[in-house]
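Missing here: one protein chain of the complex. Every other protein chain is in place.
Right after this comes chain A.
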Amino acid sequence: MFVLLLVALLGSCIVPLSARYVGKGAGFIVALLPFGLAAAFVAYAPVVERGWVRGEGIAWAPSLGLDLTLRLDGFSFLFCLLITGIGGLVAVYAGGYLTDKPRAERSRFFTLILLFMTAMLGTVLADNMLLLIVFWEATSILSFLLIGFDSRSARSRRAAIMALQVTAGGGLALVAAAAMIAQVTGNWSLAAVAGNAPQIVASPYGVPIILCVMIAAFTKSAQFPFHFWLPNAMQAPTPASAFLHSATMVKLGIYLLARFEPVIAATWWGRTTLITVACVTMAVASVQALRAESFKSALAYSTMASLGILVLLVGLDGPAATVAMIGFLLAHAIYKAALFFCAGSVLHATGTGTLRSLGGLARKLPMTAIACTGASLSMAGIPPFLGFISKEFLFEAQLESSWELIPLAIAVLVNAVMVGVAGVVTLRPFFLKPVKPVKVEHPESVSLFMPPLLLALAGLTISLDPDWITRVAIRPAVAAVYGRAVPVDVSVWHGWTPMLGLSLIVVAIGAAIVRWWRSIHAFLRDAYLIEEIGLERLWETTVRGLLRVSAAVTGWVEHGDLRRYVVTTAVALVALVLWSLAVAGAAIRWPVVDALRPAEALVALIGVGGAVAAVRARNLLTTMVAVGITGFAVAITFMVNGAPDLAITQFTVEALLVVLLTALLLAVPLDAARSRRPRQRAGDAAIATAFAAVMFVAMVDMTGAGHPTPAADWFGRMSYVAGKGLNVVNVILVDFRGFDTLGETTVIAVAALLGASLLGARKTEPQPRRAVHYSFAAASGPLFWLLIVASVLILWRGHDQPGGGFVGGLVAALAFAVFALARGVRSAETRLRARPTTLVAIGLLLAVLSGLPGMIAGGPFLSQLWWEPPAGVPLPKLGTTIAFDLGVFLVVLGAVLTFLFGLRREGAR
């Protein structure tokens, strides 16, 4: 079965492509897939016939309870036959129906229909409930796409969204039900639910589980009060309506209820609820079916009524109810799909779907008329059609069950209305005289009349020769739903029974409805039916209200003011730290007070002074210089505290920042007028002070905690032994934490790409050369080479001495910065010869490649390898870290140059 599902899935993606190349016969080609699958499923008939179950399973994510388990029993088998059989006919029909559409559209339609078929098969075959939910939601989404197939029509889009909201909402209820069941029983299997019914009902989750299952089923099967999406869904192209909204998808709710029947039956209220909802739905649908103006919506409401009958039959007790449910499911799928096809043909031929303005089409669409008559007779329950047998079953089930007469009375009335609708939709368009002549634009074609004709024929042959279908499908399905084998006697003549009497009453009332349809219809149209309109409106108002609330909340949270975002973050941070301090109640730990070294203290205080000056300065140039002072003070602080690597990096970065930011400041006005009101400034100052205070307290506490640093100790001990390097900082960067460094290098590379795309796109006109003092211009050449040589040295010796790729790249960039300042950006670019982004790409590639030799040698990615010369040979030790560090060097150099060239050019414009 996995293979079949996989074939269906792949086929859905591939086969419809043929519709792009084949015009007329595309439907027949596409139909090969469903028909082939149908044949493959029929091969399982011998298994199912014996009442056996076929299961297949693959563990997928066992820790989540998610396994790919499939299960084919009689009930699933019946569904599979319906899905693939009718699916094939739908494909054939669609080939004839969509002749007006461009080929790409047709191909898209076929893809969606076949994908839908796959999802349906998955839903009825899935045993793991999570898997079932995946397929279940897939059917909702594909239904959405098919209803909204004509995406340019606002009505289609509205109908599609409504169907999605209702059915996907029901799907969420199903997720909740499955989760609760798994919580109670520890089992995600659908088949195990029946056995665990007492446990599920007895648990505190019992009531919510059943309610959620019912909501899922009622939304999918369009039961009151979730029924309003189905009539709107008739916006879908007719083949889709025939397939989804009558024959298959809407029956998934019935499928679910039937699977959960043991659980529902174990409560005192379960059956009552089902029967009540079913009766209300039937009543509403009957009235609406008589009110409906168009062919399709009359069928849609009668489908809703039929679904109500099916829910009713699930709710009734006794084996006869199950037999009737299965029988009606089959009969309804066959005749209703045929009727939808006929409705589609009429719509396609005349361009109008209103029943009142149609008439006399039997002469122009003779085959369709025959098919429609056959299907209608089955729907009306006229012997010897299948519909008659299923109606007999229905009445038998009701008479046998222990229920009151009200459901029976409603069922009789509903069936009478169905007779009426069947009569009207056949007589009116095809046989009665039209009010004014109807023009036929498209004559019927083989692919348009063959599918309904075949289905109408099937309705007749099954009832006349029911042996095979009873044996392989009906009886096993009944046994699967009811829990044990039940004798099923499918035959037209049962003798003089009460059921026959009821059938006669039904037909008599139905005939009266047909006779007086015009006046009934007119009367009902005049009556303002508040409930139907009310529910649909209520739903739309609710959805619109939700959107409005969400827009309001978004507008409030996401106000678009950067300053308020930062204020919120900072205040929240301070409040969180204070709150955790208050909750923990721990006293702040103080570090051992060490001696104050005046020179270093002065440097640090100069850094603070820079920061304060930056805050106070109103001129942006001054601010930049002040920030730079802080940077240099911090660099010196690093240097005197045993961090030469950091010091060189910080110095270089500060120097580069000056070059880059002056380019920015050349472009923008330097005078920063006050952008905040005095009160805002005071508030900000308070927030900033509180932030600083909290940070100070946190830092004091951190330093007072003592220093249990096993990681740092480990790196210190292993650096030379394992990493062959004396500079521990560099060994950590390129070796121990190489993967982190690769990530950071990638960040810089991405920043370079961003800079290149923001800055590099524009063509720049040649710039006038700015006057530079000749001594600077003359010195820039030697200075450039000096810095380049220094950068290579820094890179090379980085493993053992302060230095490395990051610093080396920055120093090399500094060389180009000096050159560009002295002789212009263009000469610096010429000197580079390559584009900066090329350097970035080469560097990143080099860094990644340097990790491969270690992998080939058997270690993880980026394990660095070393080769040490034998003693006495005057060669340096070589390692893959050099390639890695060179990669970092090139990425940093390329990235800085991207910004340097781009910003300087942008600033000079």
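Note that in this section a contact is a pair of C-beta atoms (placed from the backbone, for glycine too) under 8 Å apart; a residue touches a chain by one contact, two chains touch by 3 or more; residues count from 1.
By definition in this document, contacts and distances are computed from a predicted model.
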{"item": "Candidate names \"Carbon-monoxide dehydrogenase large subunit\", \"NADH-quinone oxidoreductase subunit K\", \"ABC transport system permease protein\" or \"Nucleotide-binding universal stress protein, UspA family\"; UniProt protein name, chain not shown", "value": "\"NADH-quinone oxidoreductase subunit K\""}
{"item": "Touching residue (missing chain; options A:164, A:178, A:284 or A:892)", "value": "A:892"}
{"item": "Absent-chain contact - pick from A:59, A:538, A:575 or A:612", "value": "A:612"}
{"item": "Residue of A:687, A:848 or A:865 in touch with the missing chain, whole complex considered", "value": "A:687"}
{"item": "Contact footprint on chain A, counting only the chain that is left out", "value": "152, 154, 558-563, 566-567, 570, 591, 593-597, 600-601, 604-605, 607-608, 611-612, 614-615, 620, 623-624, 627, 630-631, 634, 637-638, 640-646, 649-650, 653, 656-657, 660-661, 663-665, 667-669, 672-673, 675-676, 684-685, 687-689, 691-693, 695-696, 699-700, 702-703, 707, 709, 711-712, 715-717, 719-721, 726-729, 732-733, 737, 740-741, 744, 747-748, 751, 754-755, 758-759, 800-802, 804, 806, 810, 892, 895-896, 899, 902-903, 906-907, 909"}
